[in-house]
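Excluded from the complex is one protein chain; the other protein chains are retained at their positions.
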Amino acid sequence: MKIAKMVVTGAAALAAGMAIAASSAQAQGEQFIPGLVYRTGAYAPNGIPFADGVADYINMLNARDGGINGVKILFEECETGYATDRGVECYERLKAKGPTGAAYFSPLSTGITFALTEKAPGDKIPLITMGYGRADSRDGQVFTWNFPLLGTYWTAASVAIQHIAKEWGGFDKLKGKKIALVYHDSPYGKEPIAALEIMSKKYGFEFLPIPVPAPGSEQKSQWLQIRQQRPDYVLLWGWGVMNSASVTEAGNVNYPRDKMLGVWWSGAEPDVVPAGEKGAGYKALMLQHPAGKFGIHGEIDKHVISKGKSLAKADDTGQVLYNRGLINSMLGTESIRTAMAKFGNKPMTGEQVRWGIEHLDLSAARIKELGFEGMIQPLKVTCADHEGTRLSRVHQWDGKKWNVISDYYTGDDSVLAPLVKDVAAKYAAEKKITPRDCSKES
Amino acid sequence: MGFFIEVLIGGLLAGVLYSLVALGFVLIFKASGVFNFAQGAMVLAAALALVRALEVMQVQWHWPFGLALPAAFAFAAAVMALIAWAAERLVLRKLVNQEGIILFMATIGVTFFIEGLAQTVFGADVYPLNIGLPKEPIFLLESLFEGGVLVNELDIWAAVIAGLLVAGLAVFFQRTRIGRALRAVADDHAAAQSVGIALNQIWFIVWLVAGLVALAAGAVWGSKLGVQFSLTLLALKALPVLILGGFTSVPGAIVGGLIIGAGEKLAEVFLGPSMGGGIEIWFAYVVALLFLLVRPQGLFGERIIERV
Partner (left out) sequence: MFYREAGQYKASYGADQAIFPIAQDRFVVLAGMAVAFLVVPFLASEYTYRAVLIPTVILTLAAIGLNVLMGYCGQVSLGSGAFMGVGAYAAFNLAIRLPFLNPLVCILLSGFVAAAIGIAFGIPSLRIKGFYLACATLAAQFFGDWAFLRIKWVTNHTPSGSVNAPPIQMFGYDLSSPTATYLIALTITIVLGLAAKNIVRGHIGRQWMAIRDMDIAAEIIGVRPLFAKLSAFAVSSFLIGVAGAMWAFLYLGSWEPAAFSIDRSFQLMFMVIIGGLGSILGSALGAIFIVLLPIFLNQALPPLGALIGWKISTATVSHFESMIFGALIVFFLVVEPHGLARLWSVAKEKLRLWPFPH
């Protein structure tokens, strides 16, 4: 009898909860933006600041402007734990929410991006994969719905090699050298390999890929291999705990940290702080923006943080990944704004948002107006080029903070463009996609 | 040759760290016959409690490091005591006389509960832990081999701590009154009870001791990797150690850890590249399994395995 009572009570509680949930979800005339986040698990240290940045920017728009052009934004997070299957579940759960469905998805996981690339065209929802995702998806003729804005991993690989060449005094110095890639053994970590192999042939350096099994908290064997092989430079393509473990282990085997260059997902505070003193000298690419506070942070402080509406601590809001979250939301909402200019000030469908992203054109003046001056450079997305810009810099951790140590590099299209074309064409053939003709797009 | 020795030493020292986690398993299994899957989660909870307490005491209350460190350890120990009490009271006591496998599954439930609770209370971020252990690499025998043999000071300290813990536990088990009671319970529950040993009390003590071992493991691993969620995955690393060393033997946990640690690192470094890398995770299990088929009780285990 006791159990029966408990069941009844449980069912009642369940029903009450559902009712509350249902009442809170009722809203018309809102633009729904889903957030795939990971605030738990082995990748949470990096997932949390990014998710906070994404949410805070949207909350700021709602608080300050009442949304985008008067259309309020409905935002809901879904926890993926960086797991592809849970990401797909979140996508299915959120894609039809709100009056017009999800505006766009930013899964912050290359694995989830791979999975969603198959689904997005059918559902007509664009994917904004800012600085990650499929490198070949920059080809908008084949990948209509993917937008790897600000840079792909092939761009990153090209910039990384350029920076190494610059440090050594020219591309001819690469010949005969050995460059290792310590990578997260997932679609994410494997993505740059194709570009690095091509460059290794072109410039004559030896390329040594060393996989680290996920989540990558134990890397002793990998770094012992590095000690044995003695590469001249180590590229790091890690995420979550793997980054800090790599930097720590590099210190343990005394591999010079200033001969290590991380991708832009391996160059934030959570990656180096746990390593303590050992992190000093470590370098990483930047997805254009540095750490620190800019114009936008004042707005965020005023409308979100000081009102206690943010999950982020006030001290953490200038962190690299937090800033990246802000940029991610800014690019998304500006795309919606671009779409509204054409389709009117109402909630946009995924198809309309896609048009908006494809016609996104941020001038220096607009970037300044938005408060992102100093964080990103102007970009213009076109039908053929879904990346928008291929700029990146390098920053170095001095043990206390990140310092920008280089000027902008541009991804080398003489290497990248043929590769993108090649791989995208292969994908199109496999999936029986007829590439769009960009000259006919409006 | 130098490199082989280096990998071997690196593996042995990593193995010591596995042993630290495996020790907690052995203690609980010895005294209560429970295979405590939650040991990994206890490491996480202990480390989180330690690092967060340390942070609050140093940053907010401005206590000097010398005072904050013992206080934080005391706090973490109290948390472990609380977990031990709750585990005994709410889980073990209710499942007395159940089959081992039921208890095992119950501890999987406990694992998830502790993981969720610890992260809700203490946060899910990555927290660097500095308890004053040195972390510098040392190079030995540089005259013999080019580049020398690399050893990390922290690993050596971990080995020292593991050694001290084992010695301490041996004394505790052999010389103290409670230790004798623990051994009596391990031998025969009913007989121990009939001579007046309170089982519930013993279980609480043994979970507490396992919690303190988890705290030691958490402190060492935390200073190595930073305190973070992946510490719970250590439980999975410790399982092959246990199979190899035997579930009931403290020295077995140490020797098993050494063998697994050295074996998996050697396999990864020398066999791994030809097999695509990343083999160390299952290699340990396969070694343990093969061993299991030959000698089911493990290296030092008591020969009372059930067979079919």
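Assorted remarks:
By letter and in written order, the chains are A and B; residue numbering begins at 1 in each of them.
Quick note on the criterion: a contact is a pair of C-beta atoms (placed from the backbone, for glycine too) under 8 Å apart; a residue touches a chain by one contact, two chains touch by 3 or more.
As the structure is a prediction and not an experimental result, all values here were calculated from the model.
Only one of B:F104, B:W157 or B:F172 touches the chain withheld from this view, namely B:F104.
Of the listed positions A:E79, A:E358 or A:D412, the one in contact with the omitted chain in the full complex is A:E79.
Here the missing chain is touched by one residue of A:V88, A:L196, A:A275 or A:V320, and it is A:V88.
Screening A:K119, A:K202 or A:R337 against the full complex identifies A:K119 as the residue touching the chain left out. Residue in contact with the omitted chain (choice from B:F4, B:W85, B:F113 or B:F172): B:F113.
Although one chain is hidden here, its contacts on subunit B can still be listed: residues 35, 90-91, 94-95, 98, 100-102, 104-106, 108-117, 119-120, 124, 236, 239-240, 242-243, 275-279, 281-282, 285-286, 288-289, 292-293, 296, 305-308. Residue positions on subunit A in contact with the hidden chain: 3-4, 7, 14, 17-18, 20-21, 23-25, 37, 39-40, 44, 48, 51, 77-79, 81, 83-85, 88-89, 92-93, 95-97, 110-111, 114-115, 117-119, 122, 134, 185-187, 190-191, 193-194, 213-214, 311, in rising order.
Keep this in mind: only the chains that are shown with their structure count from here on.
Note: centroid distance subunit A to subunit B, computed from Cα atoms, is 36 Å. Within the complex formed with subunit B, the subunit A residues making contact are 39-42, 44-45, 48, 185, 210-213, 215, 217-218, 220-221, 224-225, 227-228, 241, 244-245, 248, 251-254, 270, 273-276, 278. Residues of subunit B touching subunit A in their complex: 3, 6-7, 10-11, 14, 119, 124-128, 130, 135, 137, 139, 147, 150, 152, 154, 224-226, 228-230, 233, 237, 264-265, 268-269, 272-273, 276-278, 280-281.
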